[in-house]
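Please see the structure below; I have some questions.
Only one protein chain is missing; all other protein chains are in place.
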Amino acid sequence: MTAITLIEGVTMALARAMEEDPSVVVLGEDVGVNGGVFRATAGLHERFGDDRVIDTPLAEVMIAGMSVGMSTQGIKPVAEAQFCGFTTPMLDHIMNHAARLRNRTRGRMSSPMVLRFPTGGGIHAPEHHSESPEALFAHTPGLRVVMPSSPSRAYGLLLAAIRDPDPVVFMEPKRIYRWVKEEVEDNGEELPMDVCYTLRDGDDITLVSWGAMIKETLQAADQLEAQGLGVEVIDVATISPLDMDTIIESVERTGRCVIIQEAPRHCSVASEIAAGLADAGIWHLQAPVKRVCGYDVTMPLYRNEMKYMPSVQRIVDAAQQVLEVS
Amino acid sequence: MTAITLIEGVTMALARAMEEDPSVVVLGEDVGVNGGVFRATAGLHERFGDDRVIDTPLAEVMIAGMSVGMSTQGIKPVAEAQFCGFTTPMLDHIMNHAARLRNRTRGRMSSPMVLRFPTGGGIHAPEHHSESPEALFAHTPGLRVVMPSSPSRAYGLLLAAIRDPDPVVFMEPKRIYRWVKEEVEDNGEELPMDVCYTLRDGDDITLVSWGAMIKETLQAADQLEAQGLGVEVIDVATISPLDMDTIIESVERTGRCVIIQEAPRHCSVASEIAAGLADAGIWHLQAPVKRVCGYDVTMPLYRNEMKYMPSVQRIVDAAQQVLEVS
Amino acid sequence: MTQTVARFKVDYYQFLKPDGTLVDDRQAPQVARDFDRLVELYELMSLTRVFDAKAVALQRTGQLGTYASSLGHEAAHVAIGAAMKHEDCLAPMYREYAAQFYRGVKMSEVLLYWGGDERGNNFSGPEHDFAWCVPIATQCLHAAGAAMAYKLKSEDRVAVSVVGDGGSSKGDFLEAINAGSAWKLPLVLIIMNNQWAISVPRSKQNTAATLAQKGIAAGLPSMQVDGNDLIACLWVMDNAIEAARSGRGSFVIEMITYRLSDHTTADDARRYRPDEEVEEAWEREPLKRLRTYLVNNGVWDEDKEEALLAECREAVDAAVEDYLDMVENNPQPVTAMFDHMFAELPHDLIEQRREAQRHEQEGGQL
Partner (left out) sequence: MTQTVARFKVDYYQFLKPDGTLVDDRQAPQVARDFDRLVELYELMSLTRVFDAKAVALQRTGQLGTYASSLGHEAAHVAIGAAMKHEDCLAPMYREYAAQFYRGVKMSEVLLYWGGDERGNNFSGPEHDFAWCVPIATQCLHAAGAAMAYKLKSEDRVAVSVVGDGGSSKGDFLEAINAGSAWKLPLVLIIMNNQWAISVPRSKQNTAATLAQKGIAAGLPSMQVDGNDLIACLWVMDNAIEAARSGRGSFVIEMITYRLSDHTTADDARRYRPDEEVEEAWEREPLKRLRTYLVNNGVWDEDKEEALLAECREAVDAAVEDYLDMVENNPQPVTAMFDHMFAELPHDLIEQRREAQRHEQEGGQL
């Protein structure tokens, strides 16, 4: 067992899944010899060959549509979109077919496929490389949406995603691809795709986040804890289905909640969580539910991208605002 | 002045806009000689000819992409997607270009275009004809999203949309295309695209909805009022930007709110409104905020579609639940 | 300096003329003499036409939702079904009933589907066949994916997809052609050129001489065939499918036919096309010419025709009964909309399912 990064957790899960199930194929632009532009599929082509690790023509509609087709005929496609911004042309096949095939045919057919892609900002990339479109997928019935924030969750959740009998959208927070190393055993153990992961316990306030923002959320938690506060940190990780129970149970204790996401706020995952609290969680709330989000503007080019994303300071500010309410 | 239906309001606004601005063109599948599958563009081809009312090849990506292109070069495209389900292939150009052009070029270019399409269920149509994708558009920075629920709002808001210097997604609730007739003067007066429309005043509960669900919402309000309750009914109408002020101001008085939408609940417009209440509206809330939505499943084929959509009964039930809390 | 680096052509195939005689006796393919096969397929074409009329009538009387008629396409459709093996995969658009009937789909299932009941998609045809596909042309990429799966698994199977003249303008179709070329997939793509995409005529899709030549974009063998000529359709389909099966890659076939009906029952074609055009098209329709040919060759006659039609009507009536029985006496419960979303219902849907059930029991209706 060696310490690995999040992206190495992805690669390890891919290799494991391909090893254990010959129907698993990886496809996408530059996933083959090149090993993916982030190296997520590094080594797989050498190990599994042309028929299992497939460089495609440059055509996202095709990648998505053919993945749907393959998935109905005994192949398990794990398709890569090179960047989050290039999933948009895939939405038609993902939303209108992958998410619907089982229901459409009353179970006769299904579309067990994984769409994985790097998401989020902060790596000084060009336009369309830094978005956080999880809400688009999460709003679509029939899809599971997953975003790990640690090497072990990347490994365990991707294994679960690939083994799942239904389509899974697996979003990889590329800003933290190589943030921390963690000891992860390549034991083939998957993690559940329908629970939130509580990273820290605390009784004064609940911080809810996922993906790369977990980094700033934990840093904000450090600052708040240094002030003697008990901060509960929840990594949503599985965005759809959303485990509101864990969040509500936490807010039941803390009475206060701040939700942190990189995506714009309007009609977002953060909105969903806040709405859940406004319903089933209302009696526990001792303060407004604050959402610290990307602004409702286009993700700026890289010189200003960090000013777009929630900073530790913005999270701490929001938490303090919420904590001030008595 | 004659009484017209909602769809006639659409047609009247299109004709008016084309009359007053020669750069306005209507394009889409079957919008020409056929006058649109719902007759929204009826008579326009005859009146304005081939160059202003354009039947396109069957290619949604092309319609969206060319509309973006035209809009940058002095033409004002009003593109029709034949049904809501066929906007998905358009999302790439709408989200990644129309919504971004002005910002991308620091104002040098812009994409003043309108994408209009019939939305929602209840007319016994096949699959992909009955969806409510407003959240997808509303989550995207740079787009205005509008959905009228009356003939006069259809007329006034579509005029505003066409005259707006930025891209507008104009969703037409087809179930109520011909629900009521209203006297609407063809006076060229537009309506503001950033306010909610309060349809009824009341002090006991606020019902918030938009589009075709306004019909059931008003019917539910009737039932509640028959019980002696004061029901405020707000038609959101302009989904993005969302006028939370009007909603919060109402809830300040009523303390109770039910949000009704046809779309699935997860990460939806209803979620956004509830989240807004959980933040700025929290001190006014005397009860949980309930969302009565389509279920988080694929819109069923027509035999069961009415069981998918919020019924008057479900709205009344939710309202009563909220009203019972003391 | 100029140098021609590539040359291409599109051939057109027709064996049976509209008047029911062969274009050229000596050049007719073997299938033109396979009367057992031709009679079998003629019978299925006839059944389809009877079915079609009934379905339209059901819609007119409020017993069926919007229905897309296949009137005029019977030869092309039946040839597609007849050329395929069971293990091949069909990714249809929405009107290829004759192809599907050949492959085992029941008439009652077609009715269920257009009757607004998902169970129609859970049909008796090959379970690996795709359901009807509403988002135009997307089915072509599903077929390409299926073909890719067969290729990866070294299975001798072919995927077949059908798209309309309108749908052939869509990127999905064009990307499917490219995929077929990139991986030499066992894939047959058929453009069913019935001259209209709802109200938009073929001439507005583009100004090219043929639609078949779209295959040339990716170097695929591309041809046109008279889609009202069963013999030509069979010959072209048989050859393409077996070539695809034996590893010779993908094919693009434009079948030229005519949509004799409205686009669907929700359409009124008189708004946009002249009656004369339709009348003229009736001259070329597929059943009459085949019947003439069969009669001329002594394998068909008035009595057989009458018996067949009676049989067809009976079969169709039985199918209608099955359909109505299903939707009236055995409707889907509200829970059905939850139960097939996932292999296992996630926690959030368990709750919503319960709510829906409660509302149904309370008789909650709009």
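The letters A, B and C name the chains in turn, as written, and every chain counts its residues from 1.
Note that contacts are C-beta pairs under 8 Å (C-beta built on N, C-alpha and C of every residue); 3 or more make two chains touch, one makes a residue touch a chain.
What you see is a predicted model; the values in this text were computed from it and never measured.
Undergrad: For the chain that's been dropped from view, list the shown partners it touches.
TA: Taking every chain of the complex into account, the missing one touches A, B, C.
Undergrad: Would you indicate which residue among B:Arg16, B:His45 or B:His97 is in contact with the undisplayed chain?
TA: B:His97
Undergrad: Check each of A:Met109, A:Ala125 or A:Ile260 against the chain that is not shown and name the one that touches it.
TA: In the complete complex, the chain left out is touched by residue A:Ala125.
Undergrad: Using the definition of touch stated at the top, determine which of C:Gln14, C:Ser46, C:Asn121 or C:Thr265 touches the missing chain.
TA: Within the whole complex, the residue contacting the unshown chain is C:Gln14.
Undergrad: Touching the absent chain in the whole complex: find that residue among A:Asp30, A:Asp186, A:Glu225 or A:Glu249.
TA: Of these options, the touching residue for the absent chain is A:Asp30.
Undergrad: Which residue from C:Gln139, C:Ser181 or C:Ser199 sits in contact with the chain not drawn here?
TA: C:Ser181
Undergrad: In the complete complex, the non-displayed chain touches which residues of chain A?
TA: 29-30, 32-35, 37, 55-62, 85-86, 88-89, 122, 124-129, 216, 266, 295-298, 300-309, 311-314, 317
Undergrad: Which chain B residues touch the hidden chain?
TA: Touching the missing chain: residues 25, 51, 56-57, 59, 61-62, 64-75, 77, 92-93, 96-97, 102-110, 141-142, 144, 164-166, 194, 241-245.
Undergrad: Please output the residues of chain C touching the missing chain, sorted low to high.
TA: Here the touching residues of chain C are 1-15, 23-24, 27, 169-172, 174-175, 178, 181-182, 184, 204-210, 213-214, 216-219, 224, 249.
We take it that only the chains that are shown with their structure count from here on.
Undergrad: Which chain is most central here if centres come from C-alpha coordinates alone?
TA: Of the chains present, the most centrally placed is B.
Undergrad: From the C-alpha centre of chain B to that of chain C, how far is it in Å?
TA: 36
Undergrad: Please work out the Cα centroid separation of chain A and chain B, and write it as a whole number of Å.
TA: Distance between chain centres: 30 Å.
Undergrad: Mind pulling the residue numbers of chain C that touch at least two other chains?
TA: Each of 118, 135, 171, 336-337, 341, 348-349 in chain C touches at least two other chains.
Undergrad: Among the residues of chain B, pick out those that touch two or more other chains and give their numbers.
TA: Only 61, 85, 88-89, 127-128, 266, 295-298 qualify.
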